[in-house]
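Contents: one structure, followed by commentary.
Of the protein chains in this complex, one is absent; all others appear in place.
Chains here go by letter, A and B, matching the order in which they are written, and residues are numbered from 1 within each.
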Amino acid sequence: MLFISRLSKFLQIAWFSYIALWSAGASANASTVYVGPNHAIRSIREGLQKIKAGDSLIIDGGHYKEGNLIIQQAIVFMGINQPVIDGNLEFEILTISGKNIVVSGITFMNSGKSATRDYASIKCIDSENIRIENNKILNSYFGIHVSNSSQIHIKTNWISGQAESEQTSGNGIHLWKCNHALIENNHINGHRDGIYFEFVTESSILNNYSTENVRYGLHFMFSHKDYYARNTFIKNGAGVAVMYSREVTMESNHFENNWGAASYGILLKDISDSWIFSNTFDQNTIGIYIEGSSRMVVEKNLFKENGWALKVQASCNDIQFQYNNFLANTFDVATNGTNVLSRFNQNYWDKYDGYDRTKDGFGDIPYHPVSMYSMIVEENPNALILLRSILIATLDKAEKAIPSLTPENLVDFQPKIFPNKL
Amino acid sequence: MWKLSKYIFYDIVRNKVIIAYTLFLFIVSLLLFNLEENSAKAILSLLNIQLVTIPLISMIFATIHYYNSYEFIEMLLSQPLSRSRVLWSEFLSTAASLILALIIGMGIPILLYSSNADSFALLLTGIGLTTVCTSIAFFASVHSRDKARGIGIVLLLWFYFALIYDGFVLMILFNFGDYPLEKITLLLTALNPIDLARVSIMLKMDVSALMGYTGALYKEFFGSFSGILYTGGIMIMWIIIPIYFAVRGFNRKDM
Partner (left out) sequence: MIQIIGLEKRFKKLVALNGIQAEFSKGQVISLIGPNGSGKTTLIKCILGLVHPDHGLIKLNGQSIFKDETYRTKIGYMPQIGRYPDQMKVGQLFQLLKSIRNASRFDEELVEQYQLKQIWEKPMNSLSGGTRQKVSAALAFLFDPEILILDEPTAGLDPLASELLKEKMQREKLKDKLILITSHILSDLDELTTHVLYLQEGQIQFNGNLEDLKIQTGEEKFGKAIARFMETKKASPYVETI
């Protein structure tokens, strides 16, 4: 299985990096330096000057305002007793550029904000094997900003911004040109995009909770061979956007309550060779919007109470929708053309009203998930004002009886009688 | 007027049709609340039922009641009562009993299962729609010669408001699709009480998001104070105008 092999690969990477780091730390002449109000060294800057590669800098509880701190050696940079490092709304708090570095247990707050520079609480440049974990990042422009790096592990961080608009805020976790990254168990809210990937390959995003970000909960472009699982994206301004990528796997994520004039569970644009399965799309304006995509499998997902469960543009081809459950969506499927090159098979549609007299678990007549009204609305969005009118109910019934407007080949020949087990 | 209304009201609430209507609403509401796991969905289904049932039942019942009361109305008119008073009393008590049926039939389930602002907005809209339809039915009844013709006319009106009108709206939307139609659409919904009720509830129920930018615009409008005034005002116009012309016609009519 694709996903299991990938998972084991990541576990391997994680294990090796762990060993590498701690073997360096445990080497003969490694030492530990303490920084804090009650220690000999009171400033972090001073502490950083005193240590060498392989050492640990332990920051004791306290409130530190030290401008921009820079780490370039392989060290463990760790907080105990909840130290706070404050950027005073002026500085980039921590800049990392190196190998084998750990940053953990620290609260970063009030990074600088700038329209021209990407200030962040933690910035990684040209790095390798960096672990950033158990930190709190509050009121920052960018939370964690990583570029041109590999083997970056960002785990169990709480990243909370106070973004008001797209222009005046940065992303929670921002990765540019990275590979083999692992983003896990983070909570991100109040940024522009919760998690942002651009040119990030062979990476995993697991178990994150991204909510109430101004734009997207997750946003990635040109990021191939990535794996997204068990993440939750709730109440983000525009949901999740995924563009210009291939070999993407999305499994068991929740896309919930991304509800607004231009909001999506997922927006898929120019995606190919990808696999979307076992996800839940609950109360999104549009569950999945797909355009320009090809060779994909969308299966075993639950689409519940969305405005549109699926919007499949005619520019897609070879997309297989199977074993999904569609429940209580206003529209199940909408499309903008009559020639649809996607296939629907063995989905459960709660709007299906056929019978199963052959007792094989499938309805006896095929189901056309695109209603006449959804075609009308696609052509003329103002017609939504007629939603739930008797006229529309009548038209849909009539169209079901004698199909004429709805795409003939968008059809599920084996609609399930009972919901699929997901 | 109130005394007379009271007596007529006592009569109508014991009418079998009204009792059946109450029971129907009650059972359907209970069923919906029990079947739909999500009460918002139940409210939407109730809206669908409202939009069909309330206009149909209210108009036909009011018309039949008017004609069945013809001799009694004649008798009342031989008393020292003005005609306006008699017709207003009939109108008020008919509307009141239909509203009572709605409040019991739909209001109690709502109170039990989903007492939130949306549900009460639905109930309020239902009450408005009932009154509008009673008013229209009285207008049609006063101005038509006999019971069969009266019922025929209200059925046509129902068909027009519930179905045909929306067809016209759809035609306009398609024929003038190149023009900005937001304001026109808004105006068009106001010219049909059933649409007005539907749209105002629908926007409350957050379907506005589906309408994109336009929907947000509508929601802003219908949600604002001036929007509520507008909706309420148009509803009241829909009540006042037909009953006003009904009373005027009734005053001039030979019994």
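As a convention for this text, a residue touches a chain if its C-beta (ideal position, glycine included) is under 8 Å from a C-beta of that chain, and two chains touch if they have at least 3 such contacts.
What you see is a predicted model, and the numbers here were worked out from it, not measured in a lab.
Of the chains displayed, those contacted by the omitted chain across the entire assembly are B. From the options B:Ala20, B:Leu81, B:Leu111 or B:Ala148, the residue with contact to the chain not on display is B:Leu81. In the complete complex, the residue from B:Glu37, B:Glu71 or B:Glu220 that touches the missing chain is B:Glu71.
Seen from chain B, the chain kept out of the figure touches residues 3-4, 7-8, 10-12, 14-15, 68-72, 74-82, 252, 254-255.
Everything below uses one rule, namely that only the chains that are shown with their structure count from here on.
Per-chain CA centroids place chain A at a distance of 48 Å from chain B.
The touching residues of chain B, counted against chain A in their complex, run 38, 41, 44, 47-48, 51-52, 162-163, 166-167, 169-170, 173-174, 177, 181-182, 185, 189, 195, 198-199, 202, 206-207, 209-216, 218.
Only residues 259-263, 285, 305, 307-308, 328, 330, 376, 379-394 of chain A touch chain B when the two sit together in their complex.
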